[in-house]
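Pasting in a structure now, in structure tokens, and then I'll have a few things to ask.
With one protein chain withheld, the remaining protein chains of the complex are depicted in position.
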Amino acid sequence: MTFKTALMGTAVAMAFAPMAFAAGHEERGRDGHVNIIYWQAPSILNPYLSSGTKDLESSSMIIEPLARYDENGELVAWLVDEIPTVENGGVAEDLMSITWRLTPGLTWSDGTPLTSEDVVFTAEYCMHPEGGCAQLAKFDGVESVEALDSLTVRVNFNKPMPVPYGPFVSAEAPIIQKAQFADCLGANAPQCTDANFRPIGTGPFVVTDFRPNDVISMEANANFRDPAKPAFATVTFKGGGDAAAAARSVLETGEFDYAWNLQLAPDVLQGMVEAGQGQAISAFGTLVERIEMNLTNPSPDLPDGERATIAHPHPFLSDQRVRQALSMAIDRELLVEIGYGQAGRPTCNLVPNPPNFASDNTDCLTQDIEGAKALLEEAGFTPGPDGVRVNADGVRLSVVYQTSTNAVRQDFQALIKQWWEEIGVETELKNIDASVFFGGDPGSPDTFQKFYSDVEMYANNFSGTDPQPYVAMYRCGNEPKPSTQWQGENINRYCDPEYDALLDELAQTADFEERGRIVRQLNDMLTKDSHTIVPLVDRGRVSAHSNTLGGVILNTWDSELWNVADWYRVN
Amino acid sequence: MTEATAKPFSVEAALKPPRNQWWDVWDQFKTHKGALVGMIVFLAIVFGTLLGPFIWTIDPTFIDIRARNQGMSWAHPFGTDQLGRDMLARMMSGGQVSIAVGLTAMILSVLLGTLIGVLAGYFRRLDGPLMRLTDLFLSLPLLPLLLVMVMLFREPLSRAYGPEMGTFILIVCAIGVTSWMQTARIVRGDVLALKEREFVLAAKSIGTPSRRMITRHILPNVMSPIMVSATLGIANAIITESALSFLGLGFPPDFPTWGRLLFDAVDYIRDYPSRVIWPGLAISLVVLSVNYIGDGLRDALDPRIRGR
Partner (left out) sequence: MFIFTLRRLLTAIPTLLLISLVIFLLLELAPGDPMANQPLTIPPDVREKMREALGLGEPVHVRYWKWLVQFVWVEPLYLFDSAFGTSFAEGEQRIVSWQFRSPVFDTIWQRMPQTLWVVGMAYVVGVLIALPIGIISAYRQYSWFDQVGTFISMIGFSVPTFFTGVLLIVIFSVELGWFPSIYDTTLVVNSWDTFVQQVRQMAMPVFVLALFNAAQISRFMRASMLDNLNQDYVRTARAKGMRERTVVLVHVLRNSLIPVVTVIALGVPQVFGGAIITEQVFKVNGLGQLLITAIYANDLPMVQTLSVIFAVLIVLFNLIADILYGLLDPRIRYD
């Protein structure tokens, strides 16, 4: 993406420019006030009790993890001096433990020192069985966390961890202060309103006023480790509204300096950028918009406990050729152009990033309507009198295609419907409110897990840079089913013993290159070999900042506000 | 009193075969200029949306990706949308749905509201329970109520009546069931006052049965607030319909309706203002014309005015 590179270039250049002439007499709070808008409003500033990404991002200005991912997805030491690895002895040879050493001299915003006790407490807080911690998956495999001395912490795992960077890494698992949260363990967690709303942190800003689902007022942390940062003395963090309004307030009226995650049609965003108040920035992560094929029969004629379960294979989507034909009929370049613009690129991969894990699979990028028709003919489906293909057994190629309510997704649905009807597949569209679709309510027929339709579209990604848990979702037996209250991540009901064997191999492999090879192979099995998952767009993130805000580096691997301490005012 | 206002008596009139009172209503209606214009506009819109698609045969869901975001031209008189779908075709097919939903849902809600309002106002014994029921419906949070309705009724209805008819019934019922309360409260208030008026007491004293009392004396006198409710109800139903399809309760997403077209176009308000104007104008025109029809109808139904 030349645009992105160019943008990064300018951003970096701008970041260094003021340092050149202003070095030496910079002081904290010199640039006054900054306004940030998130169209989803933060509800709580404790990421362990969060109800969504907005809470993680806003709290990342206040509390920090031991290490973060940078804009390239590489780990950077944050509250430690170096990232522990097997080479520097920080990670045990048998991969059963990792030892972090805190940077000496760090303090909390109340002036007390940050010690290993705080780190140990953070793990205890999240791993408490009654706490309902949202980031428990980050602590997966942790046996115990112990303080070796006041600055050293060792995390012991109960199995070898090829990638031991779960606990205390990234905005999802920051360190909270033991003194503040000591009484908030387990069932008491919700009662600590004050701690949850005004956490004491090591980050560049301190909360002065928090109004849930509305606005956060912050001021610079007087005890922040770098005396020259942050450049802003105060912050207003407003939440609410919609993406278009947030974009407008930055790009058109200039009331705000930074707006997060502007998922808007590219021409709308372009029109706003032309007003000249600010610019849109984008970066890519691992989020992939995809169509999932249902391998089981969702017919409403089946009894309720058997509908969309592995007891009944799908009448035609269980045929690989039909799935492939559906994929071939799609013009991904056009989808990107219509829906995402600079913030998307066509992909055939489930794991599009980081480069080590991304397969070189590009077969699907060119639309091939004729090829798709031929493939359907080969599978025995010939056009009936109404143009819809039927096979010898009278099975009609008629699909219900569902997704959540979202302007871009509805445009995609309309386009894809047209292509599918062109190859003789009747398509009925259905949209469902996102809070129902993505909610796991077993009583509702409209959740994406229940999958009471033939195909469905949504986006998913993995946190951090290691895709192991992500590819492991498609393990046999992990499918949503009535016996598990429809919980489960193998949405397609995919089942391949060879795939499971490879997953087991991945869990045993520590070598980075080798892991890459296995993940690429798993990716290909799901996508180009079986077309169980039909990836459409590698979705980037678009945010916007005003022309007077400098130092912004968009990061999709961690919080977008990861380097807010470096932000400054451009005159 | 109301019905008994005597017309000037003449022999010819008495000898003519009894004329249907609806002819009188129509005669009076015709003299109302606003109502007539309203009627013409309304019928024009209805026939335009019904017959238009036979003349303008572009499929409203057909995507012509090279022709997207176009302004007005001979090929696309109303322009095209962000996927190159013809706006005129979409306005016409959207109009059919919006008008059908708007009218049906309005009628349902006004009927329900009037029925409950009259019963509660007229029969003292029913007043308490019916008004508490109204309070209950007013208090129910709308969104969860609608979500529950979809969950419970969508599949059975679409199985019984087919997906499109099923959705239509569901939407109309959802809007009707959640919007009758205001009409009911207003009608009841008026009925409470009416039933103490002299002409009602007089009619009662000669032993008029309740059913006749209501249809002959009470209902004609509460027509005007009902007409206002009906006008406002149409606008409300058309907009609510679009909100429902966002919850996944309405028609499939590629199915245009005026409310939906308007909502989708709001993001493009600066670059392509015409896309907001067409559906906005259409909704306003329908509401405005229904309002004038309502005005004329109210005057025509009022025997005091008709007699003059």
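Chains: A and B, in written order; residue numbering restarts at 1 for each.
By our rule, a contact is a pair of C-beta atoms (placed from the backbone, for glycine too) under 8 Å apart; a residue touches a chain by one contact, two chains touch by 3 or more.
Note that the structure is predicted; figures quoted are calculated from it, not measured.
**Q** If you put the missing chain back into the full complex, which of the shown chains would it touch?
**A** Missing chain, whole complex, touching shown chains: A, B.
**Q** Consider the whole complex, including the chain that is not shown, and state which of A:R248, A:R475 or A:R493 touches that chain.
**A** Among A:R248, A:R475 or A:R493, only A:R248 touches the chain that is not shown.
**Q** Looking at B:M39, B:L157, B:I171 or B:I186, which makes contact with the chain not pictured?
**A** B:I186
**Q** Going by the contact rule already stated, which one of A:P65, A:G90 or A:G131 would touch the omitted chain in the full complex?
**A** A:G131
**Q** Pick from B:I40, B:V148, B:M165 or B:A202: which residue touches the chain that isn't shown?
**A** Going through B:I40, B:V148, B:M165 or B:A202 one by one, B:V148 is the residue touching the chain not shown.
**Q** Which one, A:A147, A:A179, A:V215 or A:C476, makes contact with the chain that was left out?
**A** A:V215
**Q** When the complex is taken as a whole, what residues of subunit A touch the one chain not shown?
**A** Missing-chain contacts on subunit A: residues 37, 40-41, 43-44, 46, 49-53, 129-137, 187, 189-193, 196-197, 209, 211-215, 217, 236, 238-242, 245, 248-249, 252-253, 255-256, 275, 434-436, 438-441, 443-444, 446-447, 460-463, 469-470, 484, 487-489.
**Q** Which positions on subunit B touch the chain that was left off?
**A** Interface residues of subunit B facing the absent chain: 1, 34, 124, 127-128, 131-132, 134-136, 138-141, 143-145, 147-148, 151, 181-182, 185-186, 189-190, 192-193, 196-197, 221, 224-225, 227-228, 231-232, 235, 238-239, 259, 262-263, 266, 269-270, 276, 280, 283-284, 286-288, 291, 298, 302, 304-305.
Operating definition for what follows: only the chains that are shown with their structure count from here on.
**Q** If you average the CA atoms of subunit A and of subunit B, how many Å lie between those two points?
**A** Averaging C-alpha atoms per chain gives centres 46 Å apart.
**Q** Please name which positions on subunit A make contact with subunit B in the complex.
**A** Counting only subunit A, the residues touching subunit B are 244, 264-265, 267-268, 271, 300, 334, 338, 405, 407, 410-411, 413-415, 417-418, 428-433, 436-437, 443-446.
**Q** Quick check on the complex: what are the subunit B residues that touch subunit A?
**A** Its residues touching subunit A are 61-63, 65, 69, 82-83, 85, 147, 150-151, 155, 159, 163, 245-248, 252-254, 264, 266-268, 270-271.
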